[in-house]
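First, the structure itself, so that you have it in front of you.
Every protein chain but one is kept in place in this view of the complex.
Moving on to chain A:
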């Protein structure tokens, strides 16, 4: 019998599901146009948020598959970081607001960087979705150039990586599988310049005290 490549099958199954989700999200746009009562509108917003997050997660898994199977071509382009982060915050703000959390970014307006926009979009949203689960009040995205690396960091004011990890060990198999971090790492690694590759660091936020995930991309 021919050997079945189950990961490829799973990837295309995820892809199918994601497309299906997309059509349902279109239907929601119609619902949003109706004058729903407050509780209905609120429920609708939650459904939309949940589905959008699910969509983003599936996108992450698809990229993850491609990165892990060497099927992803990094598309380098020069971007204004201010514009890029403004886009990210705009897209993720509803999820943060729904949880009563602040989501902000700080970057100098002139900063530009070279990276794969789609990949970094997926990494930032993964990191922010993760931070949403641990932050107490706020999540910050910061970016700067350090030693010829573009550093984008997602910081929160939760308990931080170490404590969270300990607790999760105790709870055993909580929802976090670590897949998000693995994805961030592969995405950073895929960015190359000369002999240098990108990488990630799990740190503690000096600014607001919680976890800090820093993504280093060579320029």
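Rule of thumb we're sticking to: contacts are C-beta pairs under 8 Å (C-beta built on N, C-alpha and C of every residue); 3 or more make two chains touch, one makes a residue touch a chain; residues count from 1.
The definition used in the following text is that contacts and distances are computed from a predicted model.
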Among "Succinate dehydrogenase / fumarate reductase iron-sulfur subunit", "Response regulator", "Electron transfer flavoprotein subunit alpha" or "Na+/H+ antiporter subunit C", UniProt-listed name of the chain not shown: "Response regulator"
Residue of A:39, A:110 or A:206 touching the missing chain in the full complex: A:110
Hidden partner chain, touching residue among A:75, A:99, A:136 or A:207: A:75
Residues of chain A (touch criterion as defined above) contacting the omitted chain: 15, 18-19, 21-23, 25-26, 29-30, 32-33, 48, 55, 59, 62, 73, 75-78, 80, 82-83, 87, 90-91, 110, 112, 114, 118, 193, 219
